[in-house]
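Working notes, structure below.
Showing just some of the chains, left in place.
By written order: A and B. Residues from 1 in each chain.
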Amino acid sequence: MNTDLILTNLLSPPVLFFVGGLLAVAVRSDLEIPPEIARFLSLFLLFSLGIKGGRELAHSEGGLEMWLPLMVAVVLSLVVPLYTFWFLRKRLDTYNAGAIAATYGSVSAVTFVTAVSFLEGAGVPFGGHMVAALAIMESPAIVIGVLLINSQRKRESSSSLRKVVREAFTNGSVFVILLSLVVGLIISEAQYEDVRPFSDGLFKGMLSLFMLDMGLLAGSRLGGLRSRGLLFTLFSLVVPLINAAVTILVCPWLGISLGNAFLLTILAASASYIAVPAAMRMAVPQANPGIFVPMSLGITFPLNIIVGIPLYYSLLELLY
Amino acid sequence: MGHMENIKRVEIIIPQPELEAVLVLLEKAQVEGYTVIEKARGKGQRGVQDARGLTDAFSNALIIWYCRPADFEALEENLRRVLNEAGGVCGVSEAQWIAH
């Protein structure tokens, strides 16, 4: 594995600020970023990502090249929650098993954004439709997670399913990505140039500040896991690697390009800590966010950001 | 003291994502008024809510509702059901209010 790549990734401002955020929690600094600002930064990142993806899409040709990765995305978001639920069901109550399955079947937009920023640094092209893949993968796993839980509950709670399906398709962050994707797709080149100093120029800087907040949040939520068994920690480390490995093997075989394969791998390996807790608190309040949030945010997210990005990329490079 | 009317002060604390559903309950009961404070932190049977992060998943909302005893009783069962399913508490105290 290319040690240069690890260093470049580790010494990039977003990763450094993420580590800085973890550090702030470790030394018990009183540093805090108002949640309203975190929401603004996240809104900006989704906006910027969507516009950029839409622009790429406007220049691309469509065809199998485009549809294949989207189909892989759909398959991943169906298979991952099923196999993880099957594994967890024997070791855990249904509620938490379903919630963890949804968590690992869904994706993390911030991990994706960091991966995009890594690809841009490395000068590797990727398709705008990968942004659509991100949007597509956010919700199905959540619906499946709730379906799996309901299938085991005595009293069928159809209202919880309704809630979660509605949420899955009207989810704010999915909406912003898709909207920005469409805008990027249909605006003129001149219009795009007008927006670029904002959407493109500020990208790395805003991402860095956002990652500082992610570090603060990941650090403060990690605490919850300490008292739990080793199972959860192992799961959070191993499942992303399995998902990544499978994707890394399948993509070249399907003829998916390097950049797109890398982004699919990141999607497969990443876990949700935004959409899933929101959906679960409404639909399955019995599931304990003190378990699945530290898993995805406190372990899997740093794993992917710090080790995963250079690792997956190096492995893929060997195959291309 | 001028004219003061006896009334109930109902305080409902629920998960923020459940807020709209509870307000719909109140609307359906055609209550005269209520006040809502959002994004509160808290702790309860379902763990700590720190009101942070990118969604309302870890926030609570607090509803203050001054009403006549009968109004509260009419809603009590529905409220109990929501609290049992989604969590939270509902406290009621005696109050007077400035009739206006």
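Going forward, a contact is a pair of C-beta atoms (placed from the backbone, for glycine too) under 8 Å apart; a residue touches a chain by one contact, two chains touch by 3 or more.
Bear in mind the structure is a predicted one, so any value in this text is a computation, not a measurement.
Colleague: Where each type of chain is drawn only once, what counts apply to the full structure file?
Modeller: Composition of the full complex, by label: A x3, B x3.
The rule is simple: only the chains that are shown with their structure count from here on.
Colleague: So in the complex, which bits of subunit A are touching subunit B?
Modeller: Against subunit B, subunit A makes touches at 35, 38-39, 42, 173, 217, 220, 224, 273-275, 277-278, 280-282, 285, 288-290.
Colleague: Report the residues of subunit B in contact with subunit A in the complex, numbered from low to high.
Modeller: Residues 15, 17-18, 39, 46-48, 50-58, 85-87.
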